[in-house]
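Quick one: this structure, given as structure tokens, is what I'll be asking you about.
Shown here: the complex without one of its protein chains, the others still in place.
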Amino acid sequence: MTQAIDTSIYSAVTSAIQAEAQRILSEGQVSAVVGYAPARRKGSAQPVVITEASDAGKLIFSASCVNNLAVYLTKAKKEIPKNGKIGIVVKGCDLKALVGLMGETQLKREELHIIGVPCAGVLASTFQPDKALTTETIAPKCRECDAQLPQGCDFVPPQQPVTQALEKKYAAEIARLEALTPAERWAFWKEQFSKCIKCYACRQVCPFCYCEQCLCDRNKPQMVETSPRPAGNTAWHIVRAMHLAGRCAGCAECERVCPMDIPLNLLNRKMAKELKELYDYEAGFEIKEKGPLSSYDEKDDQSFIK
Amino acid sequence: MSRIGVFVCHCGENISRTVDVERVAAEVGKLPGVAFSTDYKYMCSDPGQGLIKKAIREQRISHVVVAACSPRMHEKTFRKAVEAAGLNPFLCEMANIREHCSWVHEDREEATVKAIEIVGMMVERVKKNRVLPTITVPVTKRSLVIGGGIAGIQAALDIADAGHEVVLVEREPSIGGHMAQLSETFPTLDCSQCIMTPKMVDVANHPRIKLYTYSEVEHVEGFIGNFQVTVRKKARSVNEDKCTGCGVCMEKCPIRKIPNKFDCNLGTRPAIYVPFPQAVPNTPVIDRENCTKFKTGKCGLCQKVCGPGAIDYEQEDRLIVEPVGAIVVATGFDLYSITEKPKGSAIKGYGEFGHGKIPDVIDGLTFERLASASGPTGGKILRPSDGREPKQIVFIQCVGSRAREKGISYCSKICCMYTAKHTMLYHHKVHDGQAYVFFMDARTPGKNYDEFWRRSIEEEEAVYIRGMVSRLYQKGNKIVVMGSDIAVGVQVEIEADMVVLATAVQPRIGADSLAQKLGISYDKYNFYSEAHAKLRPVECATAGIYLAGVCQGPKDIPDAVSQASAAAAKVMTLFAKDQLEREPIVARVREASCVGCFACKKVCAYGAVEEKEIRDRQGNLIKVVAYVNPGVCAGCGTCQATCPSKSVELDGYTDEQMVAMIEAL
Amino acid sequence: MQNFISEQNLNTLLDKLIAAGKRVVAPRLTAGTVLYEPLQKAEQMVHDELPRRSAKETFFPVCEDIMSYEKEGQQVRLTDIDPNSFPETILVGVRPCDAAAVPVLDAVFSWDYRDEFFLKRRDKTTIIGLACTTADDACFCTALGLSPADPKGSDLFLTPVEGGGYTCETFTEKGEQFIASHGSFFSGQSDAKTLPLAQPQTDKFDLKKVKAWLDEHFEDPAWDSIATRCVGCGACAFVCPACHCFDIVDEGTEKKGKRRKSWDACGFWKFTHHASGHNPRDQQPKRYRNRIMHKFKYYDDKFGQTLCTGCGRCIRICPVGIDIAAIVEEISKK
Partner (left out) sequence: MAKEKVYMHAEKQKHSFEPKIIAFVCTWCTYAGADLAGTSRMQYPANVRVLKFPCTGRIDPVFILKAFQQGADGVLVSGCHPGDCHYIAGNYHARRRFAAFRKLLEFIGVDLDRLQFSWVSAAEGGKWVEVVTELTERVRAMGPMNEFKELALDEQWSGKLDSPELKEAYNAI
């Protein structure tokens, strides 16, 4: 049964974000604030970079503030002026990505002013941004969120999100696929990957795809076929999932932005699940110097090795 | 366009018996890029190699594939041949059609088809091979030796005698280490000081040894052949250039009751002191913690009595940078103290033996000081508590060692022998005394070692009891030792006057932090790890750093000296050439696409990856990228497989080469 | 006058065409997403949803082979693709915004170089348009002078009527021929009223004014504020009915492989990346500027048309909410 999700705190959160942005910009603590602003379509929001305190009133937080803004701070995005400290508005899931980027020496904590958002959830898709947030329209990642209140930020509005336990869709879907035969799983992914048109939206929004030259854009040697055909598409998504294994923080932006509705986050969640089981690793709010695939333990499982 | 030459070997009949070599040569000759292909009876023979050289010259061959045995057998042979003909040796590859084909298959057709495919793979690979110039690294022919015990002294003397400068750094005010504390040494019972002090003097007088005592290694940068070592020379408060070592300052110092660490706190020393009379250098140091001048600002007596005016209260620590090409680590050991648990130690104490509580329960090193002619008792075995001669003495072996449940599972190796020695020294000095030894096993491999041990029982009348001591307590003037004799199966109780514990040998406290400065690895006990337990026992995995003595694992004096000389030999091998040459199979970073995530650095076991700043012409920092030091890189390629953007490539095993092989299938 | 077809007749006709070996392409559900794809059965056709990708791939495939090569010894064997082998296709249920883009594509693919791959496929395709009954606030065809009932680009155009079925108009010889060959499925005039059509809200843009501003403002701070947020994916170009840039790559091994032509997008960093390493469009706003310039200025300069039909797809799918309608409206007000 569809139930509404309580997002009543978002207007108070919006005011708090505006006040904080106004303060840090006017006090000269930061050179810019990356946040969300409303756009033309009803209920819509889009990423915005403000550099003037007088623009702080443009910032909002709503259920259509889906983007993980961490992507704007990575090397792959050179457009944001990175002079001095930058303010950024993050949900708990986005903050995990920031933390991951710090562990990979892409960001320095002292160069950020992090405005954390108490979050009750956001929309799964913004094709229709004016939809109300309900148990139907909420993003699947929010159904299994453990980070409604970001920790370790410079500022978090005091509001407490009202949350309710929802069925974990990724876990259920992973379990469903795991129960299939390899041939059935292959058929499932083949159909999904065949839709892919290699628009690379998944890569471009991913905070961890910060490589200035993607391995898959290489042609000497060509590790992955670039043309949008089933073979190259499959290779691309396998390689991407592997590169994100142990790094992905679970913002699920890849899946949200996929114009072909490929359930990409399933791959990332599956890998996260395996790495949790194998090496007790999970993305979180604590900066870790080494990820599970850049470290080892002499006693690691090797039951699969003859 | 490459002009590849393929040379198929019959290996007598080893290959041609199962593989149709003529057909292999003919089929491979049709592959795109192959300009010449032939077969020959013995390709590795002189005429065979001549065939290759001739083809390179006459057929303008640009790349070579030799289809023969395993590259582990003859890769070097053929690469040399190719080089002799003017090609870069790394443009030659071997296709293994013997070990991996003709010898393991019987069906001629199958084996021939497989051989053609194997050669085809190598043809595609060699097309992508690049000219790799030999890597040369300049070598600074000076060495650093850390630790002035017998191992460090030996290594320093050997290297210096070979004509190279040595910087010897010792933490204590004098070199000598533990060996200087010993009385007599097994298995010959020669006086330790008699054989040690001349070597110490040699060090002091050696024109090529620069000695820093009362100094520590602060910081190490660089790599094999090119280290920059920062040494902290602690303030001695005595000007070494002016001091003549007359000793008047020590005589006049009013503070006299400071326990002497060199004598295991059995004797005392003044606040300005040399640790022992034969110290090298014979320059005192002021113990600022105990000196009245430093504590209250008054006194200053030593300065007043010092003729040459060497006393300098204002002296400060100095940091000195020494460029060196190699480092020998010889930091030695500490005895596991069962009274004072070292900070952070995972080892559980042995409270039951009363060490630290019962004054006449002492460790082996303390016994050495008691037995030493230069010790606090002048060589008489006397009880620390009342100065009486002990008539019944109990030695307990394996205290700490080989006790997994207490945290140390290794054998300390020297205790069996020194305990045997102690029983002898005791017997020599206390003729009417009786020595008992509780032991688990006697481990006496070594030249004249077992004979020595037997002598302690057979001639020197020590009573060996196989079993453990369960309890020990003070009863009036005596120490009651209760244990079991498992050989006979009875409980034993001895009323002893003194108990000597053979406590475990362990690495110096702080060995781990030095290892981190050096970038070398260490085990869970903090013993430094050698590069290979059997075949590279004196080298660290980090190139240019070598190990000597107990810092690598428990050993006795001859072993420590042997390892020190071996380490010195390794250093001399390194110094034999002006340039360090190495196989150019090393990783290289493509700075243009490196995003500086340093995943490579995280997985590099050799510390070969450094951070490099890229700046524009105005000097503004553009980005920080990885840099692989070719002098340090071992060429495993783990970095490349880890790099998300494939911005680091292992020469000789590039993605292009490996993918070309896969695509040839 | 045969200008009506019932829903049932349409389905029967399509099934008959499919059975006859014709390729019938229409909106249908594929792995959870509505796309223009070949039907196996007429009933698969989805009538009330704008497909996620446009209909352009019928003539301009996502990826197609244009040649294959094989090396044998020192010889190389090349095999060309024969454009005559392209299948005859009925593209049905095409939205006006998708159909209107077809003449726009025709212009560029037959201009200085006649692209046989596009033109042959185009030639072999009959386009049956379908009027829209729904629209959302991303739709803006009306702002560009088109409408939910605009037959531009269609050979045949269907408009749904009350009580089911469609009125049908022909606009080309191909359309007339189609009715002539399948006359039995069509009937005479019905008096049924057409269903209420969709009414996108946006007012008509003053495209002259937009172009005039673009003519003068290649360099302008506005580009930064418009597109700093752009993350540089190709989603907008790939769902666009009018974008037509493509890349040609050789894929395969040393021994054999293919030359392939596939969609490309000006949003990609790689799009203008030179072999030297230099990139004239080194920042994302410059790349996005090209998208707007191409659509509302360059294409107009060359072909007198706008390279946008207002389908709103790029607005809906943009990961960072870039709204081309809002941008053009803003420019028109400058």
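For reference, chains read A, B and C in written order, and residue numbers begin at 1 within each chain.
Operating definition for what follows: a residue touches a chain if its C-beta (ideal position, glycine included) is under 8 Å from a C-beta of that chain, and two chains touch if they have at least 3 such contacts.
Nothing here was measured: the structure is a model prediction, and the numbers come from that model.
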{"item": "Chains still shown that are in contact with the chain withheld from the display", "value": "A, B, C"}
{"item": "Residue of A:Lys131, A:Arg185 or A:Lys288 in touch with the missing chain, whole complex considered", "value": "A:Arg185"}
{"item": "Selected residue (touches chain absent from view) among A:Ser31, A:Thr163 or A:Ser194", "value": "A:Ser194"}
{"item": "Footprint left on chain A by the chain that the document does not show", "value": "177-178, 182-190, 194, 215, 223-224, 228-231, 234-235, 238-239, 241-242, 245-246, 267, 270-271, 274-275, 278-279, 292-298, 300-302, 304-306"}
{"item": "Where the unshown chain meets chain C, residue by residue", "value": "37-38, 57-58, 60-65, 68, 70, 79, 81-82, 85-87, 253, 256-258"}
{"item": "Positions on chain B contacted by the hidden chain, ascending", "value": "70-73, 96, 98-101, 103-107, 110-111, 113-114, 117-118, 121, 521, 541, 585, 603, 605-606, 634-638, 640-642, 650, 652-653, 655, 658-659, 661-663, 665"}
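The working rule: only the chains that are shown with their structure count from here on.
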{"item": "Selected pair, greater C-beta contact count between A-B and A-C", "value": "A-C"}
{"item": "Rounded Å distance, chain A centre to chain C centre (Cα mean)", "value": "31"}
{"item": "Multi-chain contact sites of chain A, meaning residues that touch two or more partners", "value": "222"}
{"item": "Where chain C touches two or more other chains at once, by residue number", "value": "none"}
{"item": "Chain A residues touching chain C - in the complex, by the definition given at the top", "value": "39-42, 44-49, 67, 71-72, 76-80, 126-128, 130, 191-192, 194-195, 197-201, 203-205, 217, 219, 222, 225-229, 232, 253, 256-257, 259-261"}
{"item": "Contact footprint of chain A on chain B as seen in their complex", "value": "592-593, 595-599, 602-603, 623-624, 642, 644-647, 655-656, 659-660"}
{"item": "Contact footprint of chain A on chain C as seen in their complex", "value": "30-33, 35, 52-53, 62-63, 136-138, 224, 228-235, 237-239, 247, 249, 251, 260, 262-263, 265, 268, 270, 283-285, 315-317, 319-323, 325-326, 329"}
